[in-house]
Each structure stands twice: as C-alpha cells, then as structure tokens.
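Of the protein chains in this complex, one is absent; all others appear in place.
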C-alpha cells in the first residue's frame, strides 16, 4: 500500500503536495517524499517517518516550482531502506526523472535480471527502478512513446505519478488495480491534481474531474493535456480498497466508500444474522460496516472498543505476560458496557486470526456472554501480488479452516463472512465494473514471475 | 491538562510507566517524562514529544529500579520549555525528590514571591516547583508531616504522584478537582499503581482498588501503606473530565465516562429535540454523546465527519485562502451523505466558536439543508483556574452571546446546550458527589491570587 | 578548566560571545553556552559539544540584545550533565540571573549542606549554584552589596562573568587563581568585554585594558562602571596557565605566555642539559618550550611527532592489542627522522606517566637511540582544588617516585623537570606577583572542606 499525489501549475505546488500526502497518510506511514520541479531542476525531500514530522517549513521552502509529486510508503517491495523512499529519481539521457508508484510489478525480478545482463546497474531494490531503466533504454523523441514502449514490458499493478520533461504524467495499469483520480483546483481551471483518493482533493479545495482510466497515460504540460490509452484489458480494481484501505470519505471510481461499507454491513446482517444484544465495531475500519449491520438488524450500536490513536513507532513489551498485549495498545473495551451481553463484533477482515483471537479474549474478559464475529469481506485464501502486504497462504487462517473451525480457533461463538456476491453487490459492481477478487477467489489476473535466487552480494545501508 | 502515573514494587517499573503514559497520552501531547528510583539514585528521561517517540528501548533500559513515576504534559502553567517538563526533580535536605503534578495552584504566584523574598531561587517557572520549595523548608523528620505542612500553604488543584525517601506518594487536593485512582497489578497484591484514569490500568493488566480521596496523602513504601487525610472540604471534581477530557473507557470516581456521555446525549435530546433527518458527531469526543442523542431521538446516526488522526506537530498552511483550513486537517465530511439532509451535529463544547463556525460551513458546503448544533455541556462563561487551558472570558463566545446569537455567529440554524442540571444528572451527581461547575456557573470554589506584574528579567531557553 | 566571556553594549553581543568562546575553546570542549539579555528577558542556548557545532546561525538569531555572556566547559565539579551546562541561570527575588564560572569552590559542599538545612532546593550539582543561592538570600537593595555579602561566605577559585539587573558583572576571587581580563572594542569606547584570555579579544578586534584584579567586583551598566575591591589577600594566580592551559598568543596578568614558555625551555636547558642530537616537542603544548630548549642548547629542533587534530568524541579501540593506542590517535613519529638519534623530547608536564610511557615507546619504535624527557614544570605531587582536573595523589607518578625512578618507569634514558625557581623566574614572578604552586609545593592557599557522604537520593538525567 502506498499513496501518490501530483500537482501541475500551482505556485505552492510543494505545500499542496504535502497536504495531499497528509490526507493520504493512512495509505503508508513508513516514509514520505515530495519532489518539485522548478525550471530545469528537481528538488527532493525524502525521509523515514510521518508526513507532518518530515515536512517542516524549512524543508518545504526548499521545494520551489509549480509542479510537484509526492508519495507515502508502506513497504511492499524492496526493503525498508532510505534508498527506496519514493518518489524515486534518476538521471538518464533526457535529464532527471521522478516517479511515485502505488502497486507491485509481477515481472520485476525477471526484468531486473534481463536489464542487468544488458549492463544496467541498480541503485535501489525497488521494482519502480525497473520502470526507469526501461524508460532510459528507449530513444524515441517523445515521452509518451517512450513510456508506452517501456510499460509494454511491464506487468502488474501500477498507478504512477511522474515528473519528466517538465511535465506531470499520470499512468494507471491496464487492469486498474490501484486507484488514481484526476482533479482540478476549484476556481483555477488550469491547475490539475492527481491523487490515489479523492480525500486528498477535499483538503486542498480541489474537485474531482474523473478517474484516470485503466491503461491510460495522461501527460499534463506544455500547453496541452494529452491522454493516450493502451489496449484495454479486463478492469480489475482492488475490492479491498473499499473494504478497508481507502478512507470512508473518499470515492473510488465514483463509488462512495462510506456507502459501500454501510451496504456491506447491511448485507452481512441479511446473510448472517445473530440473535444478540448489541453490535460493536473493531475501530476504526470496522465502524461504518458495523453501523450498517446495526441498522439492518435493528440491534443497538455501541462503541464497545475504544481505540488509542497515539500508537507510535517504538514499543517495548513488558516481559512478564500481559494477555493479548499487542492489541491492548490500540484497543480497550469500555468496562461494564458489555457485561452479560450477546455481542456482534464487526471487523473488516480476518488475516492470520491472531488479532481476532486477542479481541475475542478481551471482550470475554470484559464480560460478554456471547461473541459473534461478523466480517465484512469473504475469507482471504491467497496472497496479493499487486501491492498489498498479505502473508503467505499458510499463515492465512481461512485458507486452512472453515468458519466454524476459525470460530473455535479464535474463541468466538460464531464467525461469518460476507459472501463474494454480497461484497460485489455492495460496491455496485456490474457490467464493466469488475473487481480483482483474487485473494479470496484465487482467480489471479496476473501471476508473479519469480526468479531462482542468485548467490550474490547484497547491500544494506545502516 | 496533564496525566500522571506511578508504580511501586515492580521489576519493570519504567516499562509499565511508559505504557501507563501511553494510555494517558490523550491528556497531554507536548512532553513526557519518567523518573525511576533504584537504590539511592533517581534516573530521569524527560523530553518534548509523544510517549512512543521519546521512550526508545535504549532510554527505558537506563531507567532501572522497581519504583517509577511518569507524566504527560499539555502546557497549562509555566511555558512550553524543556525545564518545565515533568516529573520535576530537585535535590534538598533529604536528597532528590521527583514530582508529577496534574492541576494548577491558584496561589502559586503569591507563594513564589514569598519564597523568593525568603531567599529561594527557582529553576523552572512551573507552579509545581513551589510545592518542592515548601517541602524543602520543613524540617520535620517524617515525610508525611513535611508534606502536610507544605500543602497546608497551597491552594488549588493538585493530583500529585511523587518519589521521596524511596517511597511512592500520591496526593489529591481537598476539593479533588483532578482525578487520581489507586490500583494493583493483577495477581501481584504488593505491586501498587496510581494513575489519572483507569484506562492506564487496563493496558498493564492492573485492577482498580479505589480513588485516592480528596484531601488524601497516601504513602506506599517500607513495609506499609499509610493514608493520611487533611480536613475535608466540599468535593469539587471537574465535570469536564466526563464531558471530554477523559477517555470513554475510563471510570472516574466510579462513574463510567461512556455511560455518562450516553446519558448526556439522551438528556440533550430530551431537552433540545430537533425535527431532523440524521445525527452526526464531531469526532472523536462527540461520538458517544451523539449516539445517545440518536438513541433517544430515534434519528439515524451517521459518521458524517471523518477524522484524520495523523495530525502532527508542524503544519504549514497554504497561502491562498482555502476555506476553514485548520479544521479540514482533522475533519472531512463524507461526500453525498448529508446532501439535502437536516443534520443534528453533536459536539462536546463550544469555546471560541471559531471551530464550530468552520464545521458548520464545511457541512453546509457538503449539502446539508439544515444544521442544528447540539452541545453536551452548558455554555462556558468563564475561565478555569484549576488546570484547563481555557481562553479569557472575552474570547468565550457564550459569555457574550445568547444561543440564538451564537447560532447566527457560527452560521447554524440552531444551537442548544445541555442544561447544568441535565449534565449533573448524567454523571449521577447527588449527595456528596458534587462537581466543580465554575466555568459555566461562575461559582469558583477557589479564586486565583494574582500578583501585580514585576519588572524583572525573565529567562527563555532556545 | 573552563573559559568565560562577556560583552556589554554591542548590537551583536551574542555573535561576538560565540566568537570569543571559539577563541577560548581550548579551555573546555565538553559543552558551551551563551546567555543574552534583551530588555527584560534573558535568552539562553546551552548544549553539549563544540562551540562551532552548537551555535548555528538559527540559534544565534534567537539570542537578541546588546549584553551577553558565554562559557565553555571542561567538567571539573558536578558531573557531565545537561543541567550543569553554563552559564547557569535561575530566577530569584530580583528576576533572572545568569552566571559563568571558571574555577572551583573549596567549601561548596559545606555551604550546600547549610543551605539545604535552611530550606534551599538545588537544580544542578554545580558549585556555581551555591553562589546564586547565597546571592538570593541577601536582601540588600544593591547588587554590589548583595554580591559582596554572598561572596564573603565563599572560598576557592572563581572568575565569574554574570548578568544581573541588566548589568554585566565580572568578579575575580581574592587570590586571583584563574585569569580574567577586561577589554574594549577598538573604536567603540563604551563597548566592554571580559574574557579568560586575551586571545578572545584578538579575534573580535577588541583591545586589552587591564586584568580584573584579584578581589575585584566590576559592574558595567547603567551609565557607569563601578569597581569594588574586597580586602586583598596574597595573590595566587595559577602558574599552570602559563605552562599549558593558556594559548601561547595570550598574555596573562600582562605576561606573554609565549615568552614565558620560551624562557621555561631555555631555563630547562640550563638546568638539565643533555648531550643529544635533536630536540623535539610533544605537540602542541610542548612546542614553544622545546624551541626555547633548542635555542639555549644549540641543538637542532625538529617536529618529530606529528599531531592529528581531528580527534573527536567517540573512539572505538581495536580489541587486539595495538601498542600505546590512545596516544597514537593523536601523535605519530615522522618515520626515519629519529633513527639512531639521541633525542630530547620536551613536554609540559607528567601526570600519571602513562602518556609519557607511550610516547617513549613510540619514539623507541621509531629508532631513537636515546630518549631524554625534559619537562617544563616541576613534578606534580598533589591535586589541584581550584579548577583543574588532576587525579588523586596516588596516581601522580611524581608523588611516589624520583626522576630516575620515573625515567625507569616510562622507559626513558633520563627525566628532568624544570625547578620551581626556574619556573617562577620564567614567568617573571617577583614582589607582589606570586603564583599558586600548590600542586608541586604542597603549599595550598586554601584547603578543601569535604563533607561526609550523605546517604541520599541522587539524580541522573538520561
């Protein structure tokens, strides 16, 4: 998971990029960067940490120019290294280029071996550098032609925002795995913005124009906006953006995330009702679906678990056993509220089951008489190759167990998931609007190409 | 507002203090500190910033001993200076002493002048240092006698946690303005903890024993626990702890904050009903009361405003006018959700009115047809002298305007507040359980003693 | 050892203090601080580290005002703690006061016990705080009277530069142990400066007026300069300032350090001649005396040991034995230069003998045929109580051994010291100009008053 942002033709391009990244901070908290373009120079600030800590007034003042792009990162490919912080930059035949990438390539390893065999040297271990290497090896005079040629070699998920040739470029892969939306500053018709989610527009008073289309290369610069489409393939937007990645105040491909989650909760109540006393969410991502469940079921809704939002980078666990400690740092039940109650607890997903297990125990300790876990997405059976950090199949509890077995494993009285059909209906899927559901259906649009491991020197920066 | 914590007789005293402070982080985000006591040495870590950033594994490892106290600070008295970070320490006749203080003294200035006239020098400008100075001037052999004598000079709000003579000491002022609660580690009957709120106990698997009583000096150490009471005066716990300071999963003086807020919302719906379509909270502090309002009124509850929890230290505003920018960093309406709706928005208080004004405009922009602001506390007419950072009377919008005038000023269709009686009923006040309501009734239990300003050199650390 | 600086009536007071401290950096590299006074506010920057690292342009810009004092510190009393970094500040009856102190008090412990018995609390463990406490306990209206009263209680070495009542105050103890000199900016007759050494004046284009007299309290401020003398006692300036503390381009009490060292070397050659081939110094402090020795003896002078000036804070020794490693970081013999030569190596002093031992071995490894150590000061037999960090008597090699035994211990062919008479003659001592020679004569002008250790809580800041 990552978030990207870009802005063209605004005197405060870096400041607005910083604000845009702030709104996208939920998409990645490990590192952030902004690259601005002023005349013939790119200026970059890239650091580990949160957006609001990195971008001091002094640093922002060193990012001049009316064109800028930004990136927030939650490590997926490459490691957690300074050299991998995006936007990635390099210098090639046409000068410096900067690129911010959300998504994962499935053939990056293979392309890297081919490129190295052809004499390429790599400065990072991010798959994004492969895109720059491919771009550098094209000598077409036009950036669009070069990009098309380079991207024709690449397979996988990529929503890109780039600075090249003094232009802002936005690209979305042919399947449209990751979101990318185009907007414009209100009252400034020539000032364009692109972002992973519309919530970034709200903060800076921009308005949504439309989504970048799957397979679209959009170049904003000079005196024109130029859109080029690569041959279309089946649309496969990630449905988990709606389930829990995106902010509920965003809309993705013109679907309101909030509404989608309300519908997931309502549908879940229809599919898996419970004779219970109260509905509570696992905050924050489960709140809206839990409200939908409560609406539909007629059960009262309570904030039975309180979330501490101050969880930071470093945490030292006490050595002697405090039960379900990791979850306690974030969540605490309201004492007395659930005593003797039959509780429906709504979560967005179950991955390994360890967190659910701790929550169930926590609720049991808080006096709940029955605990029924309701999940607003189908069981996850397989990994994601397109940009989400899921564990191996073996660690996915739903790949090995039935819902009843999971209930037993996590100590709940029952567990039920929203059906795939119910989920698709909740996001209004239909006709052209098909989603990637690979992680629960196993139908992968693109398979990953792994290379046999090479015995070679690796590099670690301290 | 500040939070305090203390623990006696645990091999991981500093680690548990750090966790306790983490649970109390909402009470102060400016700075934090832990002082541990190992044999004849106090060890201190005190820094600006958040608990989870300050207490790295390396720093915690330098805090040995089985006795520790901690403090999180939101500046009230003194300035935002390193030298004022608590726990405050000093060396006096009996060796080093450490003290963590929640609350404000009303006669600190006067005492400081007297102490200086008697030859005292001050290292901080915190009112807490006055307490240490008074303590140092007593030569009674016993710490309890010394403390009683020293505190007999002091008036105001003070919930104190101290290390002196190798003992853990907890003190609450005779009015009991600020909360302070005593607990014990589960399964470890000789390991005591004290904290501002019970939520700190939940995280470390401690259980509440009882509140420290107003006027109580509790000394834990040696082989005994010793409790001494100063002559009792009328109890005056701050009712705003229930309204918005405390976490909803805490209980204060044995009253559940969550329940109290639900009742406030219900009572508010009874007192000030609206013919509306939807109830939304101003998150996070307004959520529970809004749920109570929705329950009572039968109106649907929606999370119409989404809160971004990543707001950090440094924020650069864009220069060209983005409307109601400050609030936008934290809150964003869900697009489409409120269009054409008559909206009840529940907030916990209105102080200056500027934030309410921005929220109303934000909701209006989001398409709300009517906006009715309902506030789960009475209008604030005066400042707090006991530890809460309220502005001058002139800046308090309710001290100058009627609710209708406030509604007009902030652009709402109506504004209504919970009555003082309704609020007191919601927290179950009655008999002995009287609260401080000075900021809305003007009945101050203790008046502040101000000194005429002295023309003297002040000190600023860069 | 420490260095102090002060300036009155200059628009760039903090900048010039910073430059003055830069010139005095050799007197202390552990920490540095500047306090400026602007109208009714003192502004302080105090940090661990070197002057040029601490005082960034940004920090200096936060030190407004035309009056400033500064301090560089090499730990002597108190520990290496942030709270002990000078100038020390405190607030007392008359407002904030700042004080920079070079020297050690001999009755600080006793005074501290008395003050604590009288109710004083201490924020540091520096003996300088005792002076502020005493000052605060006087209620005379006039700063000079207060200072005289306070200082009448204090015994020991103190060259002080203070800001109090908006004035610059310079004080030197009655014995004049540590240097302190008064100057004036060239062409700006109303702009006064004080510093530990005249080299600080050279850098900022100030000119020396005269030394602050032993026992003098000089107050510069308002419209006047006021000098008050306490009853005079025997002058006892530290002779080791001439031997190695002071920079050779300084003059102390109107004696040129460079000339004094040349004379020491010449006298040493007269007293302890050697039949040798070459004279080399232990750089940097031995260079000038070695030149004097070479001049007088007619032997050639060579820079046989090269010094690396980049020695920083952190040094990791290799685990396997590298001979005389510590000294090697600083000194390396010129290969070939000394092969087969009879070498006179001139050093300023021998303390424990360990460094001399390593140097002798290093020279032996470099091929020297004979090594004759000549020391430009008498053998050190006892500790210094007045501000110099000498080890206990037991560790002083000269207190236990004769020169011949020392020669044997350090592996030299011979060792000889300059006589006390020779040293006194070299600095032109005579008549009133008597020096403190306690560390080699054992005649201590003031004995230290130690308190029995108290079993009490101490404080350590991490």
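Going by the order they are written in, the chains are A, B and C; count residues from 1 in each one.
Everything below uses one rule, namely that a contact is a pair of C-beta atoms (placed from the backbone, for glycine too) under 8 Å apart; a residue touches a chain by one contact, two chains touch by 3 or more.
Fair warning: this is a prediction, and the values are worked out from it, not measured in the lab.
In the entire assembly, the chain absent from the figure touches the shown chains A, C.
Contact with the undisplayed chain is limited, among C:23, C:170, C:375 or C:446, to C:23. The omitted chain makes contact with just one of the residues C:333, C:382 or C:403: C:333. Screening A:96, A:311 or A:425 against the full complex identifies A:96 as the residue touching the chain left out. Along chain C, the points of touch with the absent chain fall at residues 12, 15-16, 18-19, 22-23, 25-26, 29, 50-53, 55-57, 60, 198-199, 202-205, 247-249, 251, 256, 258-259, 284, 287-288, 291, 295, 300-303, 306, 308-316, 318-320, 322-323, 328-329, 332-337. Mapped onto chain A, contacts with the missing chain fall at residues 37, 40-46, 59, 62-63, 89-98, 116-125, 129, 132-133, 136-139, 163, 165-166, 454-462.
Note that in this section only the chains that are shown with their structure count from here on.
Centre-to-centre separation of chain B and chain C, using mean CA positions: 49 Å. Centroids built from CA atoms put chain C at 61 Å from chain A. A straight line joining the Cα centres of chain A and chain B is 36 Å long.
Contact of a single residue of chain A with at least two other chains is seen at no position.
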